[in-house]
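Some notes on the structure that comes next.
Complex shown without one protein chain; remaining protein chains in place.
For chain A:
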Amino acid sequence: MAGMELLSDQGYRLDGRKPNELRRILFKKGIFKQADGSAYLEQGNTKVLAAVYGPHEIRGSKSRARHDKVLINCQYSMATFSTQDRKRRPRGDRKSLEMTTHLKQTFDAVILTELYPKSQIDIYVEVLQSDGGNYCASVNAATLALIDAGIPMKDYVIACSGSYIKDTPVVDINNLEESSGGNEVIMAVLPRCEQIVFLEMNSRLHEDHLSPVMDQIMAGCRDIFAVLNQKVQEELCQKAALDKLVDSG
């Protein structure tokens, strides 16, 4: 079964990528009017929407309010039609709850939480189509939505996944590579200071192989950052130029 090999002898993966090659990234910020910040992001065939509301007054029980920092409320949800087999529940199942917690922890670490005591920031993520790397796409989309909402952060948070297939570290794995039973390493990093915010690894991997995989993922994160940052800065410059034009009459 030469066609089903995750990594061919020529060094190509199933979808024709090189081991260190990312999937195509497309994104758009500020797509929704109701939300304070929003973003749509495509990584290959994974399509994710993120919306940010806030900072606003605490909703629900006031006892959740913290006097020294903002409360971050996340909800991760997958549309029932996002996977090959229909999902029974878009949210509330264990996988989604785990993902919600992970997102919350990730953004708790990078948002300057002490700036908005006794308030709340909502981050809602909806996966419209899933082809592996849901956490990564969600984090990247939420980062863009937070930038769109103008919420101060230490740095971008960029997430990327990786695996170790046939003695080669591979980056940004898709659904097929994820579900083939190999190992999976997920990292969320602050790309400019190269700090790791979130790291998860499942399945067995030899100790010696971890660091090449992490290096590869870090390189992937830097690449994603470059793609996102370039367009964000371009848009910002355009907007600044436009504002200047308006001010000068």
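Just a few scattered comments:
Operating definition for what follows: a contact is a pair of C-beta atoms (placed from the backbone, for glycine too) under 8 Å apart; a residue touches a chain by one contact, two chains touch by 3 or more; residues count from 1.
Keep in mind that, in the parts below, contacts and distances are computed from a predicted model.
The subunit not displayed here is recorded in UniProt as "Ribosomal RNA-processing protein 43", chosen from "Vacuolar protein sorting-associated protein 26C", "Ribosomal RNA-processing protein 43", "Pkinase-domain-containing protein" or "LSM2-LSM8 complex subunit LSM8".
Across the entire complex, the residue among A:53, A:135 or A:198 in touch with the chain not shown is A:53. Of the candidate positions A:105, A:129 or A:229, contact with the unshown chain belongs to A:129. In the complete complex, the residue from A:43, A:75 or A:161 that touches the missing chain is A:75.
In the full complex, chain A contacts the hidden chain through residues 31-35, 45, 47, 49, 51, 53, 56, 59-60, 75, 77, 79-84, 86, 90, 122, 124, 126, 128-131.
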